[in-house]
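Take a look at this one; I'll ask things after.
Here the complex is missing a single protein chain, while all its other protein chains stay put.
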Amino acid sequence: MHETNIQVGPASFRIGSVWKEVIDQIEMLYASYPKPKLTDYTVTLDAVRPWRRFIRPSAAINGDFMLPDAAPLPLDHGLLGVEMGVNLQMALGWRRQLILHASSVEKDGKSLIMSGESGSGKSTLSAILGHRGWRFMGDEFALINHDNGFAMPYPRMISLKNEAIKTMKKEAPHAQFGPLMKDTPKGDIQHIVPPADAIRKMEQGAKPALLLFPNFGYDAEIREIFPSEVFMRLTQASTNFVGLGETGFNTLKRLVLDVPAFEIAYQNGDEAENMINQLWEQL
Amino acid sequence: MMSKAGFYPDTWLLVDCLREPDRALRLNDADWVALITMARAETLMGTLAYRLKDKKVPKPVEHIISDALIDSEYQYRSALWEVDCARRALQSYDGPVVLMKGSAYAAAGIEASHGRSIGDLDIMVSEGGLKEVESLLIKAGWEWVKEDDYDDAYYRDYMHELPPLIHKERDRMIDVHHTILPKTAKPNPNALAMIADAIPIEDGHYIFMPEDMVCHCAAHLMADGDLAGGLRNLWDMHCLLSDFSGAAGDFWMRLKQRAQQHELWDAVHLSARQANALYGTPIPTDWMQWSMRDTLFQKRLLARNSWGQQRHKLLRFAFYIRSHWLRMPPLMLTKHLLTKWRKGHKAHEL
Partner (left out) sequence: MADSYKIRDVGNLILQHLDYMSLLYDRQSGITHIIAEPAPQIIEALGQDVMKAAQIEHILKKQYDVQMFEDESSDSFEDIIIARLDEFVDLGLAEKIISI
């Protein structure tokens, strides 16, 4: 088993793989991240059958926390497998903060949290804003502190899908990109290393000031959302709300009561950026 | 005692630290990671966390322990809530409803429940009461898990429980048993006696009396299942035996008699020896007769490596066959494995 350790925000992972190339790719992309020795979670990529290590290599994703019947992936998509395994550890194991399936960015010490299904554009928006004067905090999970309600960064490799790949190559031509994985179950996928300040400041949280539910591909519109609807949507977007019991209830309740929330529909990044700036200035 | 030369599987680390938590305090970083990985793979992380919670552990481990305790608390709360929901649903049922396994340990507040992961709610009622219980549960919002016809027929004809029911709003399963082993299994425990001697607890449910609780745990560990997750079940056994044997002097004699009555003496005896060898459970001296078979069982129980993966694939397969053999007569076994195998074949590409 080849292995490497990575630290993303407050969480750390031991990653093992029977194939060295996957570990090499991770070490290259995560070169500037800390490498802790005592990690929170273990994720492994293993051959589905012993011979499948060499013949049409097929990788089974395993970890401390697993879903039954996770489909194996071809080795070429190994990096995606690791990403899915790592996500699952956070989604099922993490209790130190309330997890929201959301991206987040920071400006002037305050954070903007964007929640939505995949395809809503939350990930791409956070990546774009990260190159336009905001600090990128994360494209997948926003971690909300139980004690002070701050959002904590989780700046993993940004996972770009389909058109977002082209968008970001234009937005950040000099950024470091991972290998292009074509025709995965989620479409074409390519990772991009977050801006240096995102990684340098990955222990620095920010008080949430604005909650957005982006909707990519619709005519421009801004709509305010009432707290009860926000609460319902965020319980759906949280992987550990139920498991946290009363603590989770209080953390989410405070977020919903303290932070204004809007749904924005948009056709492209520039349009979204304008709406976000407009809302941000009104705060 | 079992760490013979050249045979020191990684899983011993987990077993040692459960038995003597202070041992963990001398671990290096790599050992901590291995310990935590194996504990999670064996669904013993909550138990380990409970054992380590007031100890001076490295900061990263403190967080991991705290996460595990929060999760145990959630599981404990949800399990007791399911017990409460079943109580309300079955209020009009006259016979005793006996809680089994994790839910029973939690409801009775015994040591084995501390940090234990608790999944489905298992209850036992008399065979004659099955129909009424089934319809009361359905009235209260439980419904059949969508199984295919083969599985349904299999459950009803040969198993010791109704096909699992799941609550449509809370998404939690309940298994209703009328005995502790499948009808086709070789030991034939006396289910009527188990229900007749069950002890009422405050909320209106019942739990098995101590000897029966041990018998059920042993049956579950040895006679039923392929020993997957065996270390967790063996920890239950350790806690039960330690709890009950302290209370009354003649516990061991009564346990042996009761186990013989249920045709489970072999399972109880073997589990007690395994618990003694791995977790240091105090058992009577004349119960300690270690054999080749014990060594094989122990090897199967300790099949995890430091990455949380299962080793000894052939040994595991042998135990899988064995577990089905114990449940079903051979002819039926062939039919069952073939059906399962065909279904598995459709689902996964080889």
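Going in written order, the chains are labelled A and B, and every chain counts its residues from 1.
FYI, contacts are C-beta pairs under 8 Å (C-beta built on N, C-alpha and C of every residue); 3 or more make two chains touch, one makes a residue touch a chain.
Only a predicted model underlies this, so the values are computations on that prediction, with no experimental measurement involved.
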Residue in contact with the excluded chain [from B:T11, B:T37 or B:S78]: B:S78
Residue of A:D108, A:E246 or A:E281 touching the missing chain in the full complex: A:E246
Contacts of chain B with the absent chain, listed as residue ranges: 74, 77-78, 81, 84-85, 88, 170
Where the missing chain touches chain A, by residue: 226-228, 231-232, 235, 242, 245-246, 249, 253, 256-257
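Keep this in mind: only the chains that are shown with their structure count from here on.
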CA centroid of chain A to CA centroid of chain B, Å: 37
Chain A-touching residues of chain B, taken from the complex the two chains share: 29-30, 32-33, 36-37, 40-41, 58, 60-61, 63-64, 66-67, 70-71, 73-74, 77, 307-309, 347, 350
Residues of chain A defined as touching chain B within the complex: 1, 12, 14, 16, 36-40, 42, 44, 46, 49, 62, 64-65, 69, 93-96, 242-245, 247
